[in-house]
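Of the protein chains in this complex, all but one are displayed in their positions.
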Amino acid sequence: MTLEKEQKKNNLQKIFEVIKTMASKPSGLIGLSILLFHVILAITSPLYVPYDYKAIDPSLMLQAPSSEYWFGTDSLGRDVFTRTILGGRTALTVTFFGSLIALVWGGALGIFCGLVGGKIDDVVMRIIDAFLSIPWILAMLLIVSLLGTTTLVLIPALGFFYGKGIVRVARAATHDVIAKDFIVSAKARGHSNLSIIWNEILPNVRDAIMVEGAMRWSWMLLGFSSLSFLGFGVSPPTPDWGLMISNARGLMSFAYWAVLAPIFGLSSLIIGINLTADAFAKALGIDRSTKAPV
Amino acid sequence: MLLLVLKRILLGFITLFIVSLITFSGVEVLPGDACTTYLEREAYGAALEACYERLGLNTPAHERYISWAAGVLQGDFGYSLSGEMRINDVLGPRVKNSMVLASASILIGIPIALLLGIITALWRDKLPDIIISTVTIFSMTIPEFISATLLILIVAIWLEWLPGIVIVPTGASISELLPNIILPVIAISMIMTAHMARMVRSSVIQVMASDYVQMAILKGVPYWKMVFKHVLPNALLPAINVVALTIAWLLGGVVVTEVVFNYPGLGRLVIESISNRDLPVVQALAIILASIYVSINLIADLMTLMLNPRLKSLQIKK
Partner (left out) sequence: MDSAVQTINNLTIGFTSQKGERISILKNISTTIKKGETVGIVGESGSGKSTLALAMMGYVKHGLYTISGECIFHSNNLLGMQNKELENIRGRKIAMIPQNAGQSLTPNLKIGYQIDEALRLHTDLKKEDRDKKISELLNKVRLPSPEIMAQRYPHELSGGQQQRVAVAMALAGNPELLLLDEPTTGLDVTTQAHVLELLNFIAKDTGTSMVYVSHDLGAIAQVSDRVIVMYSGEIVLDGPVRSILKNPIHPYTFGLLKSIPKLTSPGLPDSMSGSQPQPGTVKLGCSFYERCNLAEDKCKTNSPDLEFIENLNTSVRCFKYEDLIDFKETKSDNVKSTNNNILDNEILDISKVSISYAKQKFLEQLFNKIDDTNPTVQDINININKGETLALVGESGSGKSTILKSIAGLLKTKDGIIKFDKDKVLSNDLKTRDPGFLRAIQLIFQNPDESLNPNHTVEEIVSQPLRLYFGLKGDELKQKIIEVLEKVRLGEFYLTRYPRQLSGGEKQRVAVARAFAAKPDIILCDEVTSALDVSVQAAVLNLLQELKEDFGTTYIFVSHDLAVVRAISDRVAVLYQGRLCEIGPSKNVYQLPSHPYTEVLLGAVLEPDPDVKPKLVAEDIVEEKPPEQGCSFQGRCPRILGDICKNVVPPWQIGENGNSIRCHIKVEDLKKQQNVN
């Protein structure tokens, strides 16, 4: 076998091992299972939903949970169970791709800044600081309200705003690595800058950046649902947990089920992603609890 | 020392300057402007021209930026679009209300977070740690609007202990606000406390494992004395900056919480002004929120500077 193939095999093996370590602790196992459950649900749920999610029937308004309507109905007579199992699809897709974008641009810029240092680094970090100081929610609301709430706006916008924090982490990780002797050694051998980044630096900052990306995912989900809740996320009648909570909130003194079902859905997904990210960080040997959520 | 402080303050101002550039150009670049949104369908021809004339939007962008920035530096944010009110008059009471909410949450949150963080670290992996850590993980992961909604459902609707929705005028005095802000404060400080407690915990654990703490034990220093003299000063110092970042980040969450409780603060103003496309107000809000962020970080930086013996002696030498 050649070296390249072996490396691929090694990588696969490593991923498998990381997942195994993650699942070896109860919290990691619970997180992974919840996440897996939600992903499968999001992919397959349209195949078996009992009712049409947008069928409005005033005669069925605010029905309590029954054998027919497991989670009851909402103020427009729509089946809450149907809407709940469909309600995570947009959130999952938008935040997953959003985190990927955040990971890529944040990681790349961070490594670049860490490498070049000096004035360029100073200027970029000052701009990142400025962006960090504008509350994300204000900026997101402004963009969404002016450009619309399509996923094509939401994904890059969320990706941009949640990538800022990754820049800092990637930069710090790069700083730690470039002082190490193995980088000095590669430089002295005469490797090109690109080869040093790719072979020596990237493998060593990859873990930190990926853990950061996983954490961003849960925070982005939180951010996205907040937008939805405020009416700036998904447009009705598409079912979405944040929007459902917001709509059903006013009537929760009579129909608490219409609030509790989406709350349960959203909370379990966020906790699932969070536990997974935690276990992921631990499996890679990174302590995430010392970090601020920025 | 003074030079270092001045440098930090200057850096803060540079950040704010960049923020002002970003928000101003952001509003410029995005499609639609104050007039098109204000006039909606009638945004053409003479009416549009008149509007541009009235708001001074037909001058070049950089001139408008300079006159706007000059106003901001003098504490004048100009006029809002919708009510043609002075933005300062709109902001004033809102800032006060949000300050009440935020400072109450921080004042309650920080001591509790310290206590929980220290308890969980000192009883690491024992029952108190396991219970508190599990609770903190839940309360830091669940979005504010969910915990706020649940609080209203349980405390206000089912138990009927406290009012669920804040029904006070914007200009209400602090004593009028008081019973109403209990639930919002709980909702905000819950998530904040959880974040900070976790950071304090890991910082304390790190210091507890250090050589100098082992040395203090071997010197025969009694346990609690060791905790207060040798552990906490060293553990809490690095936590200050991270705590500041967390607080600043959570300001975004205050927006949502204010909406849930119908609280007349800056957060609700954010939503209102964005819904009304009142861009001058949005710009003003961005600058104000950014300055809060910058000042919190500045305070944290200065605190670390004052408390860190390493940096202290550095200044004496220079």
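By written order: A and B. Residues from 1 in each chain.
Note that in this section contacts are C-beta pairs under 8 Å (C-beta built on N, C-alpha and C of every residue); 3 or more make two chains touch, one makes a residue touch a chain.
All values derive from a computational prediction rather than experimental measurement.
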Which residue of B:186, B:221, B:240 or B:288 touches the chain not shown here: B:221
Candidate in contact with the missing chain, chosen from A:50, A:203 or A:250: A:203
Touching residue (missing chain; options A:26, A:117, A:236 or A:250): A:117
Residues belonging to subunit B that touch the chain removed from view: 209-223, 229-230, 233-234, 237, 307, 309-310, 313
Residues of subunit A (touch criterion as defined above) contacting the omitted chain: 2-3, 6-7, 10, 116-120, 180-182, 184-191, 199-200, 203-204
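The criterion applied here is as follows: only the chains that are shown with their structure count from here on.
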Of all residues in subunit B, those that touch subunit A in their complex: 11, 14-16, 18-19, 22-23, 26-27, 30-32, 137-138, 141-146, 149-150, 152-153, 157, 195, 198-199, 201-203, 206, 242-243, 245-246, 248-249, 251-253, 255-256, 259-260, 270-271, 274-275, 277, 282, 285-286, 289-290, 293-294
Residue ranges of subunit A touching subunit B (in the complex, touch as defined): 126-127, 129-139, 141-143, 145-147, 218, 222, 225-226, 229-230, 232, 242, 245-246, 249, 252-253, 256, 259, 263, 266-267, 270-271, 274-275, 278, 287, 289-294
